[in-house]
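Every protein chain but one is kept in place in this view of the complex.
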Amino acid sequence: MGFRRYGNGIAKGMALTFKHLFRKPITTQYPEERLNVSRRTRGTQIIWNRDTCIACSACARACPIGCIDMSTSRGEDKKLKVDNITIDFGLCIFCGLCVEACPVGNAIFLSYNWEYAEYQRSKLVLSNDELLYSNTKQVSGYYHPDVEKTLPEQTLLVNRTNRGKPWD
Amino acid sequence: MQTSVTSFNPTFAFNTLPPDWPGNFWLHWLVFTIILIAFIIVSVIMFIWFERRLIGRFQIRLGPNRVGPFGLFQAIADVIKILTKEDIVPQKADKVVFWLAPLVALVPVLMVFAVVPLQSGAMLVDLNIGILYVVALSSIVSIGIFMAGWGSNNKYSIIGAMRDVAQLISYEIPLVLSIVGVVLLTGSLSLTEIVGAQNIPFILLQPIGFFVFFIGSLAEINRCPFDLVEAESEIIAGYNIEFSGSKFATFFLAEYSEAVLLSALTATLFLGGWSGPLLPPILWLLIKMFAVFAIIIWIRSTLPRFRIDQMMAFAWKFLLPLALINLLLTSLQIVFWPEASSWIIVLLSFAILVALILVWSKSFKPGGNKVGI
Partner (left out) sequence: MTLKTEPFVINLGPVHPSTHGVFRLRATLDGEVVMDIEPIIGYLHRGIEKIAEGRNYKQDIPLTDRLDYVASMSNNLPYVMAVEKLAEIAVPERAEYIRIIMAEMQRIASHLLAVGSLANDLGTFFTPFQYMFREREKIVDLFEMVCGQRLLYNYMRFGGVSHDIPDEFIPALCKLVSTMPGFIDEYDQLLAENEILLARLKGVGILPKELAINSSVSGPMLRASGVEWDIRKVDSYSVYDRFNFDIPTEVIGDCYDRYRVRIQEMRQSVRILEQAIEQLPPGEVLAKVSPRLKPPVGEAYAHIEAPKGELGFYLVSDNSEKPYRLHIRAPSLINLTALREMVIGWKLADAIVIFGSIDICLGEVDR
């Protein structure tokens, strides 16, 4: 070991770090500068569609941690309807199994939004109308290829760094 | 002692003062001390900002850029944050030592600045034993660090403190020996005269000395690759693990003032100090200080850390012989060949530096091996 190569290795390393001085930073200035996330983002909300839901509770059964609480009853027309659906986003792990389990395919979605914070844990528990689609909640393309096509393309770091050429 | 009394003459110490400066020596002392401490604190803040921005650029990121223009006030925001933190003293700590440690670490560094020439004659005192004073006082810092390590009654901090003492004792010797080369060339211990003597910067005449001094000063200010004292991956923060609030801030200030000091000293001893064309002298000194510090940051952003035994071996087996050879060669040249043209000496000393590094690298083996238990 030792310095048998006369500090050659150290010099090479120093040259590399010096080279990086002239490369563009790879970080983004987050609140001002936002990258597009994946079209299949499993965002931090679950969006429920009351009109298409057939109240089969498949999502509640598929949930690995049981954060979806759904109670159903038969209405006058003998059809199942949802009395109450409550999702605890403090528990939810956003695995997406509920979306995959949905037999009608368009009753439950994950959101494209991923910025979701509350001051109290109790406010993370949403139910019924709070789970519906709204202006602040965008549907993600996870397991919904038709939605996926409408979303903007993801920003990829691999397209931003290119070895050999100056970074764009 | 006789010499130091004469040098306390205020008119001698501060030539730029107007002749009708009111008050006596003590007023001058007070004003200049405040200016000096303000200068240190401002340059520490600038150094912290500079380090964080530059390391950011080395790591292909931006570094702090939120507080103020270009993040310039980041260090000020940090200071406010640190000072408002709770000041915790461990129950089992040696309270007096724990309280004193940050001050013992900071004060000597501030005192050393009294002799650093910011521009021609601009200093608190122009000691004719300036460099001796610098060397003597800057080693006291490690007593503060050892007090911190001992006083906090923590195993990590005592390891860090022990490492610091071992490191300082080892690196002090090559550091001082490399300074002696400069002193031999100048023929004076006064920093003003050292700057004045540099028609060509001493980095060209004393490349071996510069090499040893620079590496030694890295170890002296506990900078990478010799940052074993506060190796965050091994002993977390070393000696200052138990410190918080203003005490921690004092340590931080002491550490960075030492960095400022060593950059200023490197600039003064080897790079021609405040002398330079066109620009005002103080600006030249600052430029040189920042250049030295940029190299320190560059090293920090690239190199891993030495192990303790490798670090000691590096000091005793690599730097010390180099420093001694440098001393020998310099004195031989002064005694036997004083009329030699400077440029021949420049060429010769660089050739000797390269040859020495080649030879020493081959034979140098750092550190020990596994210990049988």
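So that you can tell them apart, the chains are marked A and B in the order they are listed, and the count of residues begins at 1 in each.
Quick note on the criterion: contacts are C-beta pairs under 8 Å (C-beta built on N, C-alpha and C of every residue); 3 or more make two chains touch, one makes a residue touch a chain.
The structure displayed is predicted, hence computed values, not measured ones.
A.B. asks: In the whole complex, not just what's shown, which of A:26, A:104 or A:132 touches the removed chain?
C.D. replies: From the options A:26, A:104 or A:132, the contact with the absent chain belongs to A:26.
A.B. asks: For the chain left out of this view, which of B:106, B:147, B:224 or B:254 touches it?
C.D. replies: B:224
A.B. asks: Residues on chain A that touch the omitted chain in the whole complex?
C.D. replies: These residues touch the chain not displayed: 1-3, 5, 7-10, 12-13, 15-17, 20, 26, 37-42, 58, 62-64, 93-97, 100-101, 110, 140, 142-143, 148, 153-154, 156-159, 161-164.
A.B. asks: What does the interface between chain B and the hidden chain look like in terms of residue numbers?
C.D. replies: Where chain B meets the chain not shown: residues 55, 58-61, 155-156, 159, 224-225, 227-228, 231-236, 300-310, 366-367, 369-373.
Just so we're on the same page, only the chains that are shown with their structure count from here on.
A.B. asks: Express in whole angstrom the distance between the two chain centres, defined as the mean CA positions of chain A and chain B.
C.D. replies: 50
A.B. asks: If we count contacts the way the header does, which residues on chain B are in touch with chain A in the complex?
C.D. replies: For this pair, the touching residues of chain B are 56-62, 65, 298-299, 301-303, 357-358, 360-362, 364-366.
A.B. asks: Considering the complex alone, what residue numbers of chain A touch chain B?
C.D. replies: My answer: residues 1-7, 10, 13-14, 16-18, 20-21, 23-27, 29.
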